[in-house]
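Beneath this line is the structure, given in C-alpha cells, with notes to follow.
Only a single protein chain was left out; the remaining protein chains are all shown in position.
Per-chain numbering from 1; labels A, B and C assigned in written order.
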Amino acid sequence: MTPIRYGMIGGGQGAFIGGVHRTAAAIAGQWQLVAGAFSSTPEKSRASGAEIGVPADRTYGSWAEMLEREKALPADQRIEVVAIVTPNHMHAPPAIAALEAGFDVIIDKPLADTLANAQSIADAAARSGRKIAVTHTYTGYPLVKQARAMIASGELGAVRRVMVKYTQDWLSRADDIAGNKQAEWRVDPARSGEAGAFGDIGTHAANLVEFITGERIAAICAELNMLPGRRIDDDGAALFRLSGGGKGTLTASQVCVGDANDLAISVYCADASLHWRQEEPNTLTVGRRDRPTELWNAGANRAYLPADLLAIQRTPGGHPEGYLEAFANIYAAFGRAIRGIASDSGEPGFATMDDAIAGMKFIRASLESSRQGAVWVDLSTIS
Amino acid sequence: MTPIRYGMIGGGQGAFIGGVHRTAAAIAGQWQLVAGAFSSTPEKSRASGAEIGVPADRTYGSWAEMLEREKALPADQRIEVVAIVTPNHMHAPPAIAALEAGFDVIIDKPLADTLANAQSIADAAARSGRKIAVTHTYTGYPLVKQARAMIASGELGAVRRVMVKYTQDWLSRADDIAGNKQAEWRVDPARSGEAGAFGDIGTHAANLVEFITGERIAAICAELNMLPGRRIDDDGAALFRLSGGGKGTLTASQVCVGDANDLAISVYCADASLHWRQEEPNTLTVGRRDRPTELWNAGANRAYLPADLLAIQRTPGGHPEGYLEAFANIYAAFGRAIRGIASDSGEPGFATMDDAIAGMKFIRASLESSRQGAVWVDLSTIS
Amino acid sequence: MTPIRYGMIGGGQGAFIGGVHRTAAAIAGQWQLVAGAFSSTPEKSRASGAEIGVPADRTYGSWAEMLEREKALPADQRIEVVAIVTPNHMHAPPAIAALEAGFDVIIDKPLADTLANAQSIADAAARSGRKIAVTHTYTGYPLVKQARAMIASGELGAVRRVMVKYTQDWLSRADDIAGNKQAEWRVDPARSGEAGAFGDIGTHAANLVEFITGERIAAICAELNMLPGRRIDDDGAALFRLSGGGKGTLTASQVCVGDANDLAISVYCADASLHWRQEEPNTLTVGRRDRPTELWNAGANRAYLPADLLAIQRTPGGHPEGYLEAFANIYAAFGRAIRGIASDSGEPGFATMDDAIAGMKFIRASLESSRQGAVWVDLSTIS
Partner (left out) sequence: MTPIRYGMIGGGQGAFIGGVHRTAAAIAGQWQLVAGAFSSTPEKSRASGAEIGVPADRTYGSWAEMLEREKALPADQRIEVVAIVTPNHMHAPPAIAALEAGFDVIIDKPLADTLANAQSIADAAARSGRKIAVTHTYTGYPLVKQARAMIASGELGAVRRVMVKYTQDWLSRADDIAGNKQAEWRVDPARSGEAGAFGDIGTHAANLVEFITGERIAAICAELNMLPGRRIDDDGAALFRLSGGGKGTLTASQVCVGDANDLAISVYCADASLHWRQEEPNTLTVGRRDRPTELWNAGANRAYLPADLLAIQRTPGGHPEGYLEAFANIYAAFGRAIRGIASDSGEPGFATMDDAIAGMKFIRASLESSRQGAVWVDLSTIS
C-alpha cells in the first residue's frame, strides 16, 4: 500500500497539537508527512520543518504558498491531504482554500472560531466534493465506540440521563497566561473565537455526548464564568436536553485544581448505564440492575468486542493504548475513507461537518444562554 | 456513665430506617432504647416491640400515648429523647408534641413534608428550649468532617465549583412501587411531601454541599422528571450558586440503573480540590496543582487527622467503618450535646434546625424552578 | 427473644480488641454484656467495668473469680458465654476453665500461644460439649462467604493459584514498640507465642485462604524476618501447596510502610478468578476469560447473592458495612449456634477448633521452615 502524502499547516516549534497529529499519523501507518507550512513566519516554518524532517524544498513560508506549489507538483508527488492545526481563527481560510484547491482536509476542533466560519468550511467541503475530517480525539477510543454501539443496538434502552465533565487546571491561577503559548491564543477572543473553555474542551464533552448517545443536544441552559482579569470563559456548567428526551449535565472548566484532562461521562439508559473516563480509557464500566457491574476492557484480542473494534487496536488486552492511539484511529479511519473503504459499523471514525457544526451551535447556544443569565436556549434557533 | 434512655416513634416491622437508628445508637454506646410506638396500629407496634426487645409495658399503641405515659414516669426512668423515624408527613405532629412535653428529639431527614411543617418544628424547638437533631447521615462520616474542616481553615482557598450527585436505581422500573413499603410512601405526595427524589436524596446532596463548603445554596435552576405514571419526581438535576460565589451542579435520581447509593461530591477550591464518595467512604482524595494527588484515609490512629476526628472513630486505619458507624457518630454527638459536652471543632455533629430549614427551602425552590420550566429561583425568596 | 448474657475476660482500658468484641455484639443484637474481668489487676478491672457500664457487683478482680461467682448465680441471671480477649498466652487457662465450668466460649485468634495449648483448649471443648468460636474476623465479611460459596459450588473449577498478603506498617520503625500497649505484648514471645507477624496476622491470611478455597495448606516454605533488635518475626513470606493441588504465595508483614491493614487475596481457579481486599470489603471482583470482569457488590438487597448472605446484612447495597459488621456477623452466627439454629449454607459462620488448630500448625510449620533456612515443611508432620 502506498502511504497517503500529507502537508501540515501550523504545528511548528512550541505548538502542542501539531506534534500529536504527526505522531498519530505515524502510528496509523500509511501516512507520510511530505510538506508543511508550520508557522506564520517563514523562518520559523523552515526551522520547524528541519527539526521535523520535512525536506527544505517542501517547507513553505505560508500556507498559501504550500497550496499553490503543491498543486503544481505531479499527481504522484504532491500532497493529497492538508492537516490544519492552527489556532481556531486560522482554520477557515486555509481549510476553504485547500478544499477549493482539490485537497482533502483533516482539521483540529473546534471547526472554526465562529459558527459562520464553520459553516463556510462545511459549504466549501460540500461544494468541492473533497473529504474533510474533524479530529474530536476522544471518539477515537475503542471503548467510546463500543459505548456508542451498545446504545445504538437498542439493548440498553432509551437514554435517560447523562453526566459529562471535562476539567483541567492549567488556567486555575490568575497568572497562568503570560508566557504560555498554548494559553495565550486560547484566552484571546480574536484568535480562539468567542468561547474559551466551552470552545476548547466543552465541545469535546458535547461531541462525546452526541457520539455515544447518537442524539443531539437540543436545548441548553449554561452559566459560564471566568477568573477576574480574563476576557473569555474558563469555566462553566450546563443543564441540557437531548433530542431523544433524555436530560443531562455538562461541566467544562480549566480552573479545576487537581484535574489534568479529566473527561468523564456517565450515560444512564433504561436498562443499563455506561461509564467511561478518558484518563483510564481502557475500561468501560457497565452498570446493570440486579446484576454485577461489568468492566469491559480494550484489546485487540477481546473476544467480546465486535470485529471492527478488534481490527483498529494494535495490542492485545492489558497492553494499554492511549491518547495517541485514539488519535491515530482517526487518521486511520480518514485514510480508509480517502481510499474508499467503507466502515463496517457505519460510523465513519471521525467527526463530520454535521458533527462539527453541531459543536459550533453548542458553543453559540451556551454563550447566549449564559449572557442572558443562564436561560434555556433551543439549539434549533441558532444560526 | 448512665446511658441516655430513648423512645422511638415508627420503625416497626418492614421499616428500614428505624433499625438503622437503633443499631447506630447501639454502636454509639450510652444510648438505651426503653420505649416505643413502633407503628400506626397498636398490634403491629407491640409485635415490633417484642421483636426488638422493648418491654411490653413500654411498647405503646400510639405516639401520643407514649409521650403521655412516659412523661408520667419518674425522672430517672422515663425516656429523655424521642427518636422519630416515621414517613415525612408524620414528622411534625409527634416532634412538636415531644418537644412540648419536654423531651429532646432526634429526627430523620427531611425535617418534614412541607416547609411550613418544618418551620413549626423549628419554632417548637426554639420555644421549648429542648435539643433537636436531624440525621443527615452522610455528615457523620469522619472524612466528610475532615473535608469541611479543610475548607473552613481557609488553606484550600475559596470554593469555585461543586459537583454533587446522588443516584440510585431502585425506582428505575415502572413497576418498582407496588408492594414495596419503602417505595409506596416515598412516591405518595400525601406522605412524602411534595418532592420525591429531590426530597428523599436531593436534600442529602444539598446538605452535603452546605456542610462541606460551609456556605448555603443561594439560587437554583432545577429540572425534575418522573417516569410515566409517577406522581412525584424520581430524577432531576440542577445548576446552583453558592452564597460565597461558587457554582455547582447537582443530580439526584432514583432511576439511574446500576447505581445503588452513589452519593459523590467534588469541591474545587482555588488551591485544591476534594473528592469523596459515600460507597467508599474511608478515602478523601485531595487534588493539588503541580503536586501528587493525596489519598487521605480514615482511622482512629491516622496521625494526620485532627484529634476530634480521631476521637470519634472506633477502629484504626484499614479497618473500614461504614454507614452505620457514620450514623452512630450522629447519635454520639447528640448524646454529647445532651450531656452538655461542647464540640471541639464547633461543628455540632448533627444537622441543626437551620440546616434542616435550608434543606426544606432547597426542596421548595427546586420544585418551583422546575414547574416554571427550570428557571432560576433565589432561595431567599422562599418562605 | 432474650439476649444472650456474656462476660468478658480482658478488654480493659488501653486494649483494642475487647472494644471491638463489645461493639460487634451490640451490632449483632441479642447479646448483653453483664459481667467482666477486664484486667489482670482488680482495680483496673473495676475502673474499666465502670466505664463500659457493667455493674460493679459483676465486675470481677480476676477471671477465676468471675467464673466461680457467675456459676453460682441462678441460671436465668448468670452469664452463658465467656468472651476471651486477652493476649495469646492468657487464652488457654481461662478458656479451659470456662469450658469446664459449663460456659460456651468465644475467643480471639490465634487460639493460643502454642500449639500444645491450643490443642488443650480444643480437647477441653470436646470433653465439655460446650460450644466454642474463634473470631477470625475476615471470614465474617459477606463477600468472603460468597467467594467460598462460589468455589464450593464447583462452578469456578479447581483452585490453581492463590496470592494472599496481609501487610501493616505499625511496627515499621525500630522504635515502634516502647510505650505501645498493643505492640509490647505482641513482640514478646512470652506473651504472644513464638510467632510475631505470622501469628498475629499471618494466621488471618492462612485462615482466609483455607476458608475461601475449602482446602488446607498442606505444605509451606517460609522465610521470616525481623528488624534489628526484635525478638520475633515482624515480616515474612511463603510459598505454599494446598491440599487440593493448587499453589500459592503468602506475605505477612508489619513493617510494610504505607499499608494499614491490607489483607488482600486472589484465588485463580480453572474457569474464573476471585479478588477481594479487606480495606474495600464490599466488592468481590470476578475475573473470567473472554468475558468482562464482574464486580459483585455487598448489600442486603442484592438479588444476585444467596438468601443466607442477604439475611446477615443490615443495609442495602451502597450503604457500606465494614469491619465491625463483619465481626458482628461472627457473634450473630455464634448466637444462632448457641440457640441451636442451623446454618443454611452448612458453614458455621465462625472458625471452629479444626480451623484454629490448622492455624496453629501453620504458625508452627512456618517457624520451622524458616529456622531451617526456608525449606519445605509438610503440615501433616506438625504436632
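Side notes on the structure shown:
Note that contacts are C-beta pairs under 8 Å (C-beta built on N, C-alpha and C of every residue); 3 or more make two chains touch, one makes a residue touch a chain.
Fair warning: this is a prediction, and the values are worked out from it, not measured in the lab.
Across the entire complex, contacts from the unshown chain go to A, B, C.
Touch with the chain that is not drawn comes from one residue among C:K44, C:R69 or C:R161, which is C:R161.
In the complete assembly, the contact with the undisplayed chain comes from C:V286, out of C:I4, C:V286 or C:A351. For the options B:A174, B:L295, B:A311 or B:I341, the residue in contact with the chain missing from this view is B:L295. The omitted chain makes contact with just one of the residues A:D234, A:D259, A:E294 or A:D355: A:D259. Annotation for chain C: contacts to the undisplayed chain at residues 160-161, 163, 165, 167, 169, 172-173, 221, 223, 225, 235, 237-239, 247-249, 251, 253, 255-259, 268-273, 286-289, 293, 373-376. The omitted chain makes contact with chain B at the following residues, 286, 290-297, 302-304.
Listed by residue number, the positions of chain A touching the unshown chain are 1, 3, 16, 19-20, 23, 26-27, 29-30, 51, 53, 168, 170, 259-262, 278-282, 297, 299, 301, 314-325.
As a convention for this text, only the chains that are shown with their structure count from here on.
For the pair chain A and chain C, the fraction of shared interface numbers is greater than half, so the two copies use mostly the same residues to meet. For this pair, chain A with chain B, the centres built from the Cα atoms lie 43 Å apart.
Centres computed as Cα averages put chain B at a distance of 35 Å from chain C.
Spacing of chain A relative to chain C, judged by their CA centroids, is 55 angstrom. Counting partner chains per residue, chain A has residues 286, 293 touching two or more of them.
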